[in-house]
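Take a look at subunit A:
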Amino acid sequence: MTGVHVSTTVNGDAVEFVCPGSESLLDVLRNRLGLTGAKEGCGTGDCGACSVTVDGQLVCSCLVLGAEVEGREVTTVEGMARGDELHPLQRQFIENAALQCGICTPGFLVAAKALLDRNPSPNEEEIRYALAGNLCRCTGYDKIVRAVNAAAKDLAREAKRSGKKRKRA
Partner candidate 1 sequence: MNYEAPATMKEASKLMAKAKGEAYLLAGGTDLLVRMKSGMVEPDLVVDIKRIPATQEIKKTSNGYVIGAGVACATLGRHKGLLKDWPGVVEAANLIGSDQIQGRCTMVGNLCNASPAADSVPAMVAARAKAVIVGPKGRRTLPVEKVVTGPGSTSLKKGEIVEAIKLPKRESRSGDAYLRFVPRTEMDIAVCSAGVNLTLGPKGVIKQARVSLGAVAPTVVLVPAAARALTGSKLDDKALDKLAAACEAACSPIDDKRGTVEFRTEVAGVLARRAAKIAYERAGGK
Partner candidate 2 sequence: MLEVQLSGAFRDALDGAASVQIEAATIRELLRKLKERYPRLHDPIEAGVAVSINGNIFRDNWGEPIPPGAEVFLLPRIPGG
């Protein structure tokens, strides 16, 4: 077997691994790097449970080869919280009971963060379409949409506050 040697950045940390050329980024993350937050729900890009970002772009890690991320920056759900401080999306998912079994939650969080990074105040329809690539079978999506909406408001409030601080300083 021909292994590919890859140097990349995952959640801000420099990592190296060797994997078969055919191995997906999802398998690399889960089986070689011990990051099991991204889940395999389908392996075909239809459920979004394996969502991560590569150079800031939201992707299904099951549809990316491990070999492709040479020199890129990969972010997973494990990289969302800052130290012991949860990201507002993580906080709001818990507070809004936006998860039942929780298997889809990491993918939703990563996708929702990608949405809010690009559109800080999405309306309901924009939230629903942006999350259409993430399947949830427990919640009927109701509380998920509410949680994303609430997190957007939190982020806006935080941004306003830090903006004011900056002005004062």
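Keep in mind how these were chosen: all candidates are chains of the complex that A comes from, given by their letters.
Just so it is clear, a residue touches a chain if its C-beta (ideal position, glycine included) is under 8 Å from a C-beta of that chain, and two chains touch if they have at least 3 such contacts; residues count from 1.
If you're wondering where the values come from, they're calculated on a predicted model, not measured in any experiment.
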Candidate number, among 1 or 2, whose chain touches subunit A in this complex: 1
Contacting residues of subunit A [partner candidate 1, same complex]: 2, 4, 20-22, 24, 43-46, 48, 51, 54, 57-60, 62-65, 67-68, 70, 111, 114-115, 129-130, 132-134
